[in-house]
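All protein chains but one are shown in place.
Think of it as A, B, C, D and E in the order they're written, each chain with its own count starting at 1.
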């Protein structure tokens, strides 16, 4: 039985969306149909809280189209995840949480390597809300921007590997979680250089979502994620009206 | 020296905005100028995570107009607070956090009385992110909706008082924080009926913001709340472009 | 590319091993080869700490045979999991942790429904070591024994459903994790009766392990799970000698 | 409506009391009447637990005189705060807690800069009892004594600024809380040198207490802070008898 | 080698001091010399924070006399314990902490049964500062006063047994810690009635202090408990001057 997974990149960068799509297709089962989209509205990159919040309406719009068996929100800090779970009956996971939970089954302590240091607070917030502070060795960021990823990929890779090395050697990380999408092959390169397990969040999320869909399990709609109530939401598209 | 405080109601309900404005003006210092607005876009009431996220762009738009000495986000779960702190150089507080911190100085344990139970998860999330779980006796909600507030205010008051009574008698709450705005006089009524201290979040936030402005202190722009970087944010008004 | 998963039932009850094997085969991918075994030595059921510790040598013996691409320890409290990770280079997960992590992606709060109340302390210990206390609504047990499962399955099911109902209605659980293996169809029956998502731990673990093997990721051998050092272990089989 | 705030310096150093009084008067509203006193009995400086406990009877004596609309205990570790709340019906706050709560609304993480390192344990205790460990970047102390403050103010300022710099650069502090009173202008000087928000605890407490008195809220007398029961307390002044 | 243990009752009730002395002598080793004293100054009973703080100077005076090999502070909330550790070079323990630590080695979860409910907050504070919240099933209090202990001992015993029963049956307590001293034989009576282990705090502390003295270990004077510095403490006896 085939299944459709729709991945919503959290930024409007089409190049990154393409990288995400390719990475997802490469790791998916043969009968999994992968769709990867950029939101219609939102920031070109998600680098701070302001970007996070302005990315969510566009993300929710994609979720509301209701055309898949499961959704993945592809941004390391899982923007709008709980809102997305309210907005649809099919399962929704974030690449952030998927990486955290998988890491806990492959090592004792993990570190998240993030592109921008200023975003560390947000990543720590996600780890705290998932309840996994005690499994976290560190959250580390570089001085680069998400857009640098497009311009000088080699520089970005070097900086990320350098921070990961510190996480392993100074902080006691046993598993590294990449806090960025679209870095093809970086996990493998890091594993070879550092001798630890390294998780690509998009790949982890795709395999986790395939597992969920195959078991037939869905988001519990009992309390927190009850269906939306009808109401007017001024200034947004019809798709977003509950 | 006069000061201007702008209160951003998180929903587009103008009646509630009016109630908030009146409550704020009543408690403000004579030389404090109060402005209270509804966002241009967003939901008519904030009752779930979906509403929270769709309320934020409208809230941020009001913050970005840069016309006050301090901003208050008036919704018990502080939607978009950290993004707002990035978006302006003047101080921004949420009525949720203001109530939590003040409650800690007036009693040992507090409870938040919330209109809808489904929203308890979000309130608990805010308490956790503020770090105050250990001071929280309980978060309690009724079966009513925010819009009920407009239709049958007496019924709402009765239900809220009933939940507050349980918080005091069963959960050990010493201070009650109202998880809703625009309920004129409910704090006083509850104090008389229950014999505990009861905080109106809007009043608490206005007095806290006056205190902040008078000391001349502002949001630290060092790490988490650094200024926004220039970038294109597709599909939003000019006001929201960094 | 086919993959072999070996499931080690933690008790020596062959009937339960058969049920586990069947449940696993039913949910596995067509090209996944499932092997399910009882340990050569150990207790007929795992109902207390004493059983947990006496089950581990037999479990480790099965892990040490090194004949699979991934191992699953099938007992809700994950006996010997960290030792098993040291003992082999391929990934090892426990059905307990797999259920906890998956539950976090399908609801906000979970409860574990356990057969015997006396075992609640051990389940709480596992939740604490995984770091997920803040996501746990409750751990609940009945007054039955694991062996009752064989004798009066209907009675067991009724009691488990009853405790799960209390978890949902009194404790705020949104996802129920079954704390026992080999209860075919109980998850579906509970979902229908209670209206929440219910996870069968064996099914969850099989799908999680398939996901792990497909990504090619393995246990990090950097710090906690470094390979065993050569030494004599008196009174155990050759298989168990490092 | 005018209001009277009485500040109880925790040590018997009259010079420090004078500095506190001046700082308080400078920041107070025009119609706030500030009274600042040294206790009749107690240590000349509060530098360890022994001092803390021997300062409390003198502090409580001042609280028991019942001559203000609100009391402030002016010592960074809030000696006797909970006892003071039992001892009067008007609100009582400590400069320690006032700084912690205000810092949380002006930045994500704060550090407390303390004069003596040996006192760090006590400051950490206060942060823990307030529940704010997760918002604390660090508590840092110098090698100086409180009495040094009187003798070589310049040296003290230099050392405090140095520790604050480490808090910002090494620990990730976004807001600095001064752990000492009577350092006129040090907050502003530090803000200029370090580029972060710096809170003077006395100023913060005065503005917080004005806000509390203006709202008419008082300490909840429900459970923890119930009125004192009549009983004989041997060896203390009449003022201290309940 | 004989040893002298001095027990400082935290209140000035001589009857209770006598009960404590007798209980201590009964359980002590033959060559342990027990001294039990009431403080010269302080409250007749310790029932709230106010009493706690006014009891400490008298307690410290007894510690400062330096005439024993070890001190025990006999009040369930350990008033002034950290100050006492600074004030002498010999070991000092509180009956509160001694009970908590011993309980952890005799069962998984403990409850403290306290005489007055209003004092629960203080007991919870002590448990939190000891770091043992996760081992605590509950803190329960009755509606009685410490002085009732003298007037109607039978009523007090009945109420305490009743609360202990609720702790076992409703809260999951496996060990009960008596939160009051001088109740001869209550531990044994409760054990018979409830079928759980019950600890008398004075007995536990005496045996713990004997153990400490026999090993020759003392309070670490490295950081928190460094010796007092010379300074004037106004209004206190010579004994209390550092």
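Before moving on, here are some points about what is shown:
Heads up, the rule we're going with is that a residue touches a chain if its C-beta (ideal position, glycine included) is under 8 Å from a C-beta of that chain, and two chains touch if they have at least 3 such contacts.
Fair warning: this is a prediction, and the values are worked out from it, not measured in the lab.
Within the set C:57, C:107 or C:201, the residue that contacts the chain not displayed is C:57.
The hidden chain makes contact, of the residues C:12, C:76, C:138 or C:214, with C:12. When the full complex is taken into account, the listed residue touching the unshown chain is E:199, out of E:74, E:199 or E:240. Remark: the omitted chain is touched by one listed residue; of E:168, E:181 or E:228 this is E:168. Residues touching the missing chain, restricted to chain C, are 12, 40-45, 47-54, 56-58, 60, 80, 82-83, 85-87, 117-118, 121-122, 125, 128-129, 145, 147, 223-224, 226, 228-229, 231-236, 240, 242 (touch as defined at the top).
Within the entire complex, the positions of chain E that touch the omitted partner chain are 27, 29, 82, 91, 93, 97-98, 101-102, 104-109, 130-135, 168, 172, 174-175, 195-197, 199, 203-204, 207-208, 210-212, 214-215, 217-225.
Criterion: only the chains that are shown with their structure count from here on.
Within the list A-C, B-D or A-B, D-E finds its counterpart interface, over half of the contact pairs alike by residue number, in A-B.
In terms of their C-alpha centroids, the spacing between chain A and chain E amounts to 53 Å. Chain geometry summary: the mean Cα position of chain B and that of chain E are 44 Å apart. For chain C, residues that reach two or more other chains under the stated contact definition are 108, 134.
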